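The complex is shown incomplete by one protein chain, all other protein chains being positioned as in the whole.
Up next, subunit A:
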Amino acid sequence: MSDPILRLEGIHTDIAQYHILHGVDLEVPRGAVTMLLGRNGVGKTTTLRTVIGHWQARAGRILFDGAEITGAKTPDRARMGIGYVPEDMGIFSDLTVEENMTLAAATGPLDPARRDRIFEAFPPLRTFWRSPAGTLSGGQKQMLTIARAMAEERRLYLIDEPTKGLAPAIVSTMAGALRDLKRQGASILLVEQNFAVAKALGDYAAVMDDGRIVWAGEMQELATDAGLQERLMGLSMEAQ
């Protein structure tokens, strides 16, 4: 893994008085999907939030495409090309789908060709283009969050549990869209609890426990080793 798009070195993050990340070391290679896995509450969301800058790391370094961004402000990190899809989706429900997308294209107007590609991946967004995003169903909102991340060329996507709570049919739409993104050569750091999706999409995996990365390697290796899964995550993901 030479020259990763993102590298975390010994990241410690506090939330209020709680010490949540205890020295996260992580490399995210270019043009691949890296799964960030682990039980609930181990610090996956906190890791992504530290990368986008919603939490400031207390110690350690974050290198994005070779440049240190540890102390940079969130908007600057975003403008450097990091797209973020938060766990709670972060939809602007008072704004229409179109307005959400207009904002997502921060550096200029939304490219029509790109918009059409997004419509192809997520047809409901075309249907409800002029509707307030708050009136969308849960699955449609999740489509909109991914679509927002795709509104511009990004060098890295941070995506937090995009299939959480979705009906199986929509999970496969979502997985398809992520697969397309991957096929276009995007670099993605993806938190995903649905193991079937994780296995299908992931090239690499990093497993967290108690605020640290406890295992990192190829997804293939983790997917085929039930014992390893059991040991790392306290359960066999195959069973899910």
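As a convention for this text, a contact is a pair of C-beta atoms (placed from the backbone, for glycine too) under 8 Å apart; a residue touches a chain by one contact, two chains touch by 3 or more; residues count from 1.
What we mean here is this: contacts and distances are computed from a predicted model.
Q: Determine which name in "Branched-chain amino acid ABC transporter permease", "Carbon monoxide dehydrogenase medium chain", "Tetrathionate reductase subunit B" or "protein-glutamate methylesterase" the UniProt entry assigns to the undisplayed chain of the complex.
A: Record says "Branched-chain amino acid ABC transporter permease".
Q: Tell me which residue among A:19, A:79 or A:231 touches the hidden chain in the full complex.
A: Counting the whole complex, the residue in contact with the absent chain is A:79.
Q: Check each of A:94, A:153 or A:218 against the chain that is not shown and name the one that touches it.
A: Result: among the candidates, A:94 touches the missing chain.
Q: Pick out the residues on subunit A that sit against the missing chain.
A: Listed in rising order, the touching residues are 52-54, 73-75, 78-79, 84, 86, 88, 90, 92-95, 98-100, 102-104, 106-107, 109-110, 112, 115, 119, 126-132, 134-135, 148.
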